[in-house]
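What follows is one structure encoded as structure tokens, with my remarks underneath.
What you see is the complex with one protein chain gone and the rest in place.
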């Protein structure tokens, strides 16, 4: 179980790291290299984003990666193959991150079935609140996959509890308003928010949106269980290439 | 008296000729030459048009001549001098043709006074119907100048009689609808119209608008007393120069 | 008005004899229409089903607050079909043309607004249509030419004289004297020979009638002042008509001050020393003319105000002191327009913006319980080429340059 895995690992480390890549970006070879490098650098789990033409919750960097991948012909089928392959190669948990239409068009059951067979442990679908997710939740439960839900600073306590009643594996706490890839100020306000999240669920808490360096990660220790490194690695790939990523990750913790 | 002069001359000729020039066009020297040539060719009376910026009843050829003259700085004062000079040099009757604003701005009384002093025998003011012409008519009568009025094919019989009650010297019958310089068809309809005009007044009848060659002039014999050659001489001046005008006129009758 | 269409000593009908019968016919048709209550009813129905009458009276709350004086209302002639008050006159004359059994209409146009309105009316009534437009105006108002042509009108660029509005009027008269049997000349403003000033003012009086009822309903009292721009004078006469008998209501007409009265580059007939009484285009009024009676060149940023003459009825209202007249310069107009757009989301035509200028000058000096009405005679989006130039918008320039390149390719 993902939750247990994470809680176990947390006993060994102050904080866990989750990284993110866009499947097929900048190309398939680089993706395989990226995963290898990240696992090698000790990340604890990874999001594999399946590109979508309308990534409404993503900021410019990830948006551009989505579009670039699609323009170069990346298909959902190929992404699923990629997921299967990396899950086979590495023994950390992998999650899919994508928008609901990708699941919907593929067929939610078939999609989840594929996940399960491939050993993908969960999924983050940012435009699918539990209210709209009956089919998805049913399929995920049936196949033992973890639906990851999102907490946000604007979510009232009551709704935090409501969300956590559907969540499995861990909860993804969005650090602030806005989209991915913007600056987050790591302040008192953030830790109050994380305390609120902690109240609402027993699950491990991941914090994402704007985590970019060791200082940010250090700040999160004791407040969250997982630091999510998203846009920052993509930026690194764009500017310094895949080779720079391993050291960057190693330096975070 | 203009009327008597015309009736006397008609005893000698089948038809009289009235020609038209735009004062100051194409230049003053040419104007003097033109008048000399026309008188020499035997025209019986002449219209001197004082240019106006809005010659609403004139067609493109005369309109252009008006504008050209104004652009080259022709003034009303200079036109009146010109009128005085030609009337002094030649013993045929001269008339002014212009629009009412020229008289109005100059002062109607002063304008008519100048005419009388200069020996200009009458005036044609196409935008001044008798209803609007009290001041003008009073001044013209006082100074013994002839107000020439216009009959048109659209004028009902009753109004022909009304107009002729103000007219002196002769009546200017417009051959057709439209402005100066368009083709007129010399047909049965025209002679019916002229017969209507004849019924309405004892004054000599001039026919204008579109008379352009000997055939037209011949057609008018016995139907009108005066053939008015307007646009056609201007065209000749524009295309062949002043020198061509004398022969053209001599060929008309 | 006394006999023959005179207002004080202004107006009359200085017509070539050939048009006399046509004007008699028109005068009779107009008189009968005016005497026939069904005619006005038919007119009002047409305007409420084809155009959008009654047009609203909008309270400009933000501008009122901004100036801190009188409550500013805006009469929304910009919401008429085709975008200006011109529609009122044109549809009214269309009904008359039907009554007279004619099948063709002609018109002059300056801004193009009256041309588009006439072409629209002709399309609607099934008349043939020819529009005369000064060559200069054809060039600066191309979008309107395009629409006139699409509406089925033939647009004839007038290359004589100053090649603007007055020359188009002359040319329209020249057409008319050739074709009056089947043709009516739809004069676009309250100028020209009798009965045009009276007739156009009558059709436009629908503005004032509505505005008076609306302001009484909204405010329970009459306004202190009414502002309208003055080109030929039709929108001004239209709104003034509703308040002529209300002696307490001040009527304010605003002319085009162009680059300033002292530069000579303006179109102010009632406020400048460059104008004098005269007779042209068939009527007597103040004209911008020289000492010998030749008409002058005029200038305004607003093509629709760029005219040498002015309604004889307005000359009369000036003479009698019933109306006050002012000028607004091009520069003031652009500023007033900017402010109105920004504060109220209203885009007055450049013509209409002249009225706003004077209202903005006066409003701060009035009490907050006083009310004024500005006649927004038309909408400004038709003027985008002129406005973008006046505002010196770089994005617009780039766009046009790019577009031109596409056409070269």
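Read from first to last, the chains carry the letters A, B and C; within each, the first residue is number 1.
As a working rule, contacts are C-beta pairs under 8 Å (C-beta built on N, C-alpha and C of every residue); 3 or more make two chains touch, one makes a residue touch a chain.
Note that the structure is a prediction, hence the values are computed from the model and not measured.
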For the chain that's been dropped from view, list the shown partners it touches.
A, C
Consider the whole complex, including the chain that is not shown, and state which of A:24, A:93 or A:126 touches that chain.
A:126
Among C:104, C:343 or C:361, which residue is in contact with the omitted chain in the full complex?
C:343
If the hidden chain were put back, which of A:37, A:150 or A:190 would touch it?
A:150
Looking at A:45, A:120 or A:174, which residue reaches the missing chain?
A:174
Contacts of chain A with the absent chain, listed as residue ranges:
52-57, 59-60, 63-64, 67, 70, 75-77, 99-102, 104-106, 126-129, 131-132, 149-156, 159, 163, 174, 177-179, 182
Against the hidden chain, chain C presents residues 48-52, 55-59, 62, 76, 79, 81, 83, 119-124, 126, 139, 142-143, 145-147, 149-152, 338, 341-345, 347, 381-382, 384-385, 387-388, 391, 393, 395-397, 399-405, 407-408
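Here is the rule we use: only the chains that are shown with their structure count from here on.
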Which chains are in contact with both chain B and chain C?
none
Determine the centre-to-centre distance between chain B and chain C, using the mean Cα coordinates as centres, and give it in whole Å.
38
Length of the line joining the C-alpha centres of chain A and chain B, rounded to whole Å:
98
If you average the Cα atoms of chain A and of chain C to get two centres, how far apart are those centres in Å?
66
